[in-house]
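The complex appears here minus one protein chain, its other protein chains still in place.
Labels run A and B following the written order; every chain starts at residue 1.
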Amino acid sequence: MSPAMNVVGRSVPRSDGIGHVTGRTQFTTDRSFPGLLHLKIVRSPLHHARILGVDLSEAERVPGFVRALTHADVPHNVYTILGLIGVEPEEEFVLAEDRVRYKGEPIVAIVAESEDAALEAVARVKLDLEELPAVFEVEEALRPGAPIVTHWGNNTFMYEGHPCRRVRFGDVEAAFARADHIVEGVYNTKPIEQAPTETTACIAVPEANGRYTVYTNTQAVYFSLDNTAIILQVPGNKLHFVGGTVGGGFGGKVDVIVEPLATLAAMKTSRPVRYAFSRSEEMQVSSTRSAWRIYMKDGVMADGRIIARKVTSYADSGAYSRQTPYALTKHAANAAGPYAIPNVSIDAYCVYTNRQPSSAMRGFGITMASFAIEVQMDKIAEVVGLDPWSIHFINAYRDGDMKPHRKLVEDATLIETMQAAAGLVGHELPARFRAMTSARRPEGGV
Amino acid sequence: MGSKIVTFVLGGREVEVMVKPMTTLQAVLRYQLGYTAVKEGCRQGGCGSCTVLVEGEPVLACLLPAEDVAGQQVTTLESITPVDGLDPLQQAFLDASGFQCGYCTPGMIMVSKALLEHNPRPTREEILDALAGNICRCTGYEPIVAAVEGAAQAGAAPGAQRR
Partner (left out) sequence: MVKLRGTGLSAVNYPTGMNLGGDPSQALIHATTSGSFVVSLSATDLGQGLRTVIGQIAAEALGVGMDDVVIDTADTDTGPHDMGTFASRATHRVGNAVIAAAQEAREALLDVAEDELEAARSDLEFDGQGNILVRGAPDRSMKIADIAAAAQFKYGRTIAGRGVYMKPRSPVDPETGAMDPDSTEAHACTVAEVAVDTDTGEVTVLSIRSAYEVGRQINPALVKGQIVGGAWMGMSHALYETTQPYYPDPAYSPKDFSEYLMPGAYEMPKIECVVLEYPSSNGPYGVKGVGEMTANSPIPAIVNAIYHATGVRIDELPVTPELILRGLDARARAARLAETSTTPDS
């Protein structure tokens, strides 16, 4: 470590501060282009339905209507956003074909001269739908006979042949048998919207050289570009993505939803096209943080040591999995929390239901694990008759401990952090916890 | 119903715009006049990001038909930014890091501006009251409250000297 730093470690003022306090920072929809067209979506009013017909004739007569896009216009209509890193199968429909799987699923895109005209035309599209039975509950979705949400025939994401992401470490059942106490909990959390104050938006602009510039507030410009290139079946070098200034993300801007359709519309009309979510689309249609159900069972010794943990978790991914399969893996790697637990078994399911899809959000897969784990810690303290601080110190992991997913702990500082928190709130810790460190345990130590 | 010409005073300058019925002041300012510091966090009256001052009073530009401001004074964040440097309130937001993504910032500054014009030494309670209609998803509000308190203190300094 170099001893003296010049700027690292200093609270230098933000380079974008002046722009923000003067309002000169240019966000995506602050840009204007001559001839800008507006794109709005015809969405499914039902949670699950077969599409029998779509009648555009009245919409086409709305003054300012320019054109409609249906699934037939989308070159690669079925995709998976994580396909870029090899995740299969392709499952999400850019525009619905014969079935809609959640309320709000896009069926037709309308491009018009003004936003009002686009909305008017959207309202005049006639849908002929046959409602299908829908499933909204993660464990119901796994029962035999449940309506199947996906087009490939399964209500769980498959992890290399398993219906869940598994972790197996030690012998959980044997440890439960010798534990002094068993502490169990079922933790349920509801979906949450990322709610950045700037909604998801992009403007796709045809350039003179035959390329398309896409101004976007995506959290990941290359991820968005590469997925757009796949969906539109164009070489990536036809696309130029410009972003970087985002009015809040929190995971809400990592799905690639607006760019492919806006770019397609720009290609079909040779005009700039804006596709910006309304606030209600952001809330009712765009991805949320998943709802979770987490069953947690811990085997605990009379002295407070947790010797075994079994976790079965279900994340409600909604109709398409988007980034959620990843969340379950992350969840599985963190469901033991910052504690040294020698026997752990985890089954983490990514479950499809007929709900608006969920995807990434701040704390992806871990926020709700932390909630369950830490309420569980409080219960354990009560059951063994110790205070919550003690339970935390007794179980805290140290450098060199083995995590259930077989990664050695390094950079551990839980103990030091808890000591600092006790100091901050004026909680007097017993000497044995004050003396603890996260340093490697002595050979053979516990 | 056809469009009509609406004249109002924007940042001290008279402007004339052709406005379709039911067009919001927000749409006119952003998309006809290019005043994009007026943000559009919801266009439903729920977030405060579009706040402008009409005759000195904070108003949600997304709910106000543009024809309603005919003949009135409209102030946006652009209009309170001096040619050189910053308004003391803007400086206070900068000093207190009263923002992260900056999307709520124009609205926050405009409601605070109106507050301090009417009430140069607001209590903390009065500041919270003034900010109650504005949403920030990033900062946890505390830095914004601190910015307004800072501006009030800075504004109070000359008065204190006089005493």
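In the analysis below, a contact is a pair of C-beta atoms (placed from the backbone, for glycine too) under 8 Å apart; a residue touches a chain by one contact, two chains touch by 3 or more.
Nothing here was measured: the structure is a model prediction, and the numbers come from that model.
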>> Among the chains present in the display, which ones are touched by the chain that isn't there?
In response: A, B
> Of the residues listed, A:Gly244, A:Gly385 or A:Pro442, which one is in contact with the missing chain?
Replying inline: A:Gly244
> Which is it among B:Cys101, B:Ala114 or B:Ala152 that touches the chain not included here?
Replying inline: B:Cys101
> Looking at the whole complex, which of A:Thr218, A:Thr263 or A:Asn343 touches the chain that is not displayed?
Replying inline: A:Thr218
> So which of A:Leu39, A:Val54, A:Val149 or A:Ala195 would be touching the chain we can't see?
Replying inline: A:Ala195
> Can you list where chain B touches the absent chain?
Replying inline: 42, 44-47, 97, 99-103, 127-128, 131-132, 135, 137-145
>> Touching residues of chain A against the unshown chain: what are they?
In response: 1, 4-16, 47, 82, 84-86, 103, 136-138, 159-162, 165-169, 185-193, 195, 218-223, 225, 239-251, 253-254, 279-280, 283-284, 288, 291, 316, 326, 329-330, 332-334, 337-338, 346, 353, 355-356, 360, 362-364, 366-368, 370-375, 377-379, 388-389, 392, 396-397, 404-407, 409-414, 416-421, 423-425, 427
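One rule holds in what follows: only the chains that are shown with their structure count from here on.
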> Roughly how many whole angstrom separate the Cα centroids of chain A and chain B?
Replying inline: 34
>> Please output the residues of chain B touching chain A within their complex, sorted ascending.
In response: 30-31, 34, 36-44, 46-47, 49, 76-78, 81, 86, 90-91, 93-94, 97, 99-106, 109, 135-138
> Inside the complex, what are the residues of chain A that reach chain B?
Replying inline: 13-14, 16-27, 29-30, 32, 195-199, 246-248, 250, 278-280
